[in-house]
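A single protein chain has been omitted from the complex, and every remaining protein chain is retained in its original position.
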Amino acid sequence: MNPGQQPLVEFHDVTVAYGRRPVLWNIDLAIAEPCLFGVIGPNGAGKSTLLKAALGLVPVVGGFVRFCGRPRRQVQGRVGYVPQRETVDWDFPVNVMDVVLMGTYGRLGWLRWPGRRERAVAAECLERVGLADLADRQIGRLSGGQQQRVFLARALAQEADIYLLDEPMAGVDVRSQEQIFGVLAALRDAGRLVIVVHHDLRTAAEWFDQVALIDRRLVAAGPTAEVLTADNIQKTYAGGIELLEQLGQAVAERGRTE
Amino acid sequence: MTLATFGQPALIAMAGLGLTYNTLVVLGGVAAVGCGAGVVGSLTLLRKRPLVGDAAAHATLVGVAGAFLATGRRDLPTLLAGAAVSAVAGLLVLVLLRRFTRTREDAATAIVIGVSFGLGLALLGGITARGIPGGGGLERFLLGQTAALTARDAALLAVISLLTIVIVTAVLKELLLVAFDPAFAAATGWPVGLLDAGLMALIAVMVVIGLPAAGAVLVTALVVIPPVAARQWTDRAGSMLVLAGLFGLTAAVAGVAVSSLRSGLATGPLVVLAAAAICLASVVIAPRRGWLARRLRSRIRGGDDQP
Partner (left out) sequence: MSSDALALHGWSMLTAATVSASCALVGTLLVVRRMSLLGDAIAHAVLPGIVVGVLAGGRLGGPLVLAGAVVAALMTVGLTRGLRAAVGLAEDAGSGVVFTTLFAAGVVTVSLFASRIDLDPECVLFGILELAAFDLVSVGGVEVPRALLTATAVLVIVAGGLAATWQLQISTAFDQEAAAAAGIPVAVVTTGLLSLTAVATVAGFEAVGAVLVVAMLVVPAATAELLVHRMHQVALVAVAVAVAAAGLGWLAAWRWNTSAAGMIAVVLGGFYATAVVLAPADGLLARLVAKLALDWRVAREDWLARIWRAGEQAGAAGASVVRPRPRTGLERAAAVWLRLTGRVERSAGRVRLSKDGAREAELVVRSHRLWETWLGRHADLPADHLHPPAEWVEHHLGAAMRERIEAELTAGEADPHGREIPPEAGRPDGPPPVV
């Protein structure tokens, strides 16, 4: 799966800007082994932005992201994605099965519709997240946790090697959280890399094999026990990096703020 | 406006029979347009850009007048080709304003609507005031007038509309994916920008071929109202598209038929009123999503609360 010993995911000095204002500075991070990897940090730290940068959804103004040593475009089908639940309109006229089938579109390509094989894959993915009996339900008539699991099933249907999940536990009941975590752990055990944006420090320590602490820059990354030290957490959550704000402002205004 | 202005004395000679045939073909063409508008409109509604067609619609007038001034011809294909060019140009300006200025998106839309329509009216006014031969009658594109359509025109409209429906069907999977979750679509490698641009182009085409029936001012209703009505009846995108097509077809045919009963009535407003009637019925009586059903449900639930 990983010839040439390239890291599965490598962020090389990645700087991301919205408009001209940088929001994420010089992230340098390489994940070599399949694991459950948590991206942890306060609100507005740029955690989701990091995932989006990896997926090419926001422009990277400096540095690059590689998957197994290759740019994203060449490994499109191998990267699964679970966006935040609030980003879509749940009143959309599709049912649970329709949404999960969307995970198979990448492999299908243009003009081909999902067939029997895709339906079987989707049904199996629904089974894994415990929603097999809700396949025909309109997605608006699901609980938050069920909606999140639909998104997870859709990512599973991508049959990817690397999964990127954006706050999959946010606003989700405990039962769904455990179910989701179970699915993610199973993925890891099957040799997949699972990167999860997560905001809760307490559960992070118990769930993730490795974590990265982020607050607009990378504070620390590595095995959970080594990284989640009082010092690192203080650095991440204490704020106090107005300098980055100031500098961002100066860059956005094309000058120096004296 | 009679057939004589089209220089087809032969048709006139055919008198009653010919006209009946013509009316039928026109109705068929209008039906196809209404159907296509409903189908494409459903996708813009689901993409949360229901009013983008309005900007394109108001911009068509510049093209109609411009095509007439440039070629001196007033046959429908020429005028509609001009309308298509200016509709796309209007949408392009909208995209550029959004990209390069601080102006809010809704204000930018309003600016394109107001200024392009103003330019169109100024051109039309100039044509009328100068008495340019053949320039009369362009106003029928403001509020719609199908009486002047020939069978050939109607057939052209029908072919374009059916072609549009075929294209939408071919890329329906992709269009729905982008409408539902553009971030996921982009992350899984679909060219979201290209698909959005394609949808914009399709809506521009629909608005243009809707001009003869509904007119620049009201054609937007043809792409908004039937999809809104259709959404009430179903929770599946596919059936919504089919229903919206049927509703659009019905509204277009009903409007055109009613206007033929009495001369001097523009078709556009009648088509809109027919669509609005369907929409009102859908909003009120549709099962589950309709107003009555919701009232009933909350009644029952209220009853459940008190054992």
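Read from first to last, the chains carry the letters A and B; within each, the first residue is number 1.
Note that contacts are C-beta pairs under 8 Å (C-beta built on N, C-alpha and C of every residue); 3 or more make two chains touch, one makes a residue touch a chain.
Not measured: the values here are computed from a predicted model.
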Query - Displayed partners of the chain not shown (whole complex) - result: A, B
**Report entry** Identified contact with the non-displayed chain, of A:Val94, A:Val150 or A:Leu218
**Finding:** A:Leu218
Report summary line: Considering the complete complex, of B:His58, B:Arg74 or B:Lys173, the missing chain is touched by B:His58
Query raised in the report: Out of B:Leu69, B:Ala89 or B:Ile111, which touches the unshown chain?
Result: B:Ile111
Report summary line: Note that subunit B touches the absent chain at residues 45, 48, 50-51, 54, 58, 97, 100-104, 106-111, 113-115, 117-126, 129-130, 139, 142-143, 217-218, 220-221, 224-225, 228, 232, 264-266, 268-270, 272-273, 276, 279, 283, 289-291, 294
**Report entry** Missing-chain contacts mapped onto subunit A
**Finding:** 12-13, 15, 25-26, 28, 62-63, 91, 217-221, 235, 241, 243, 246-247, 250-251, 254-258
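As a working rule, only the chains that are shown with their structure count from here on.
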Query raised in the report: For subunit A and subunit B, what's the span in angstrom between their mean Cα positions?
Result: 40
Query - subunit B residues within the subunit A interface of the complex - result: 46, 48, 170-171, 173-174, 176-177, 179-181, 183-184, 186-190, 231, 234-237, 240
Report task. Please name which positions on subunit A make contact with subunit B in the complex. Result -> 52, 55-57, 73, 76-77, 79, 81, 83, 87-89, 92-95, 98-99, 102, 105-106, 108, 110-111, 113, 138, 154, 158
